[in-house]
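Every protein chain except one is present and positioned as in the full complex.
Take a look at subunit A:
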């Protein structure tokens, strides 16, 4: 009995000492015994919380090699003084919360970044502001992490000397949400990264793409806004990507797209809005993609198909006042365009079933002419062009004759 009591006492002692180390937190401030974040991390035991008090900390290469929480709820700036990586996460279960990180070094050899997560799992990075960066947050072979509420304000000028705001390389199951990414090279870049979810982000004024997928499968992005980026959003060489309820707007320029699809199979593009882009969606080599409930409004080209696209289905979309609804560069067509609303449709619905009685041909002859001789764009909306478009639509000679909406909707899809 006495022995048991002794044991339990010992057990209690062991536990309490362990717990006290977990619950007690390490404080870092300019007047504390621990003055640098590096020192704070060194002193911390696994699963302990390191709280940083207000101030500017000129540190770089802060290595986090054990599972800790690096936290602040005050105004803390970590200044990397343009040297190299600022924070490197090398352990699992690390949380970084509440910092402003500035001045990442830039290099043509190494991808310096504000926060680098290397081969770690279950990390959480949130409430971070990054300024004057090269790469912002870099994940390399990381898994099951969350990046939330990160605001990146880059100052990229040239593509070759700038980095991406959030960069994923071989990283799976990452959640990226509620971030604002401005003026970097790519807003978010995924390479070989599967099963990620990207939602509610704002990505704008980036030099290259707002969001960029390369060789990444089964990812999902929804409710994001992509605005005024160099070339919009690019999804390349990827499979089974889900694209829902995003806004693509004001991507203007000769090589500028709302969305660029290249070598994409089995994706769903649902409920997105494309507004005033030079090209809404540029499609090349895509198979079995469902386009549903999207709205294309006042784009130069709503959809530009550049060939090698098979068994794509466009249905229940709104095409509103685009200069060109659909543009094709060949006479072949294997895609279906039924049951969409086209603002250019002039037919009637005598049997009152909600579908127009005569088919609509979205590909205009003039879009062919413009493809061939781009200068002719200056003749858009000319009466002569309307006449040749009309005669082509009566008897198609250049446009794919089976490319038509046989059941065009009479009312806009809500």
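Quick notes on this one:
By our rule, contacts are C-beta pairs under 8 Å (C-beta built on N, C-alpha and C of every residue); 3 or more make two chains touch, one makes a residue touch a chain; residues count from 1.
FYI, contacts and distances are computed from a predicted model.
For the chain that does not appear here, its UniProt entry gives the protein name "ABC transporter permease", which is one of "ABC transmembrane type-1 domain-containing protein", "ABC transporter permease", "Response regulator" or "Transketolase". In the complete complex, the hidden chain is touched by one of A:232, A:300, A:362 or A:408, namely A:300.
Only one of A:109, A:157, A:350 or A:383 touches the absent chain when the whole complex is considered: A:383. When the omitted chain is restored, the residue from A:31, A:373 or A:395 that touches it is A:373. The residue touching the chain not shown here, chosen from A:72, A:238 or A:278, is A:278. For the options A:95, A:323 or A:340, the residue in contact with the chain missing from this view is A:323. Residue-level contact of subunit A with the missing chain is found at 252-256, 276-279, 298-301, 321, 323-324, 369, 372-385, 387.
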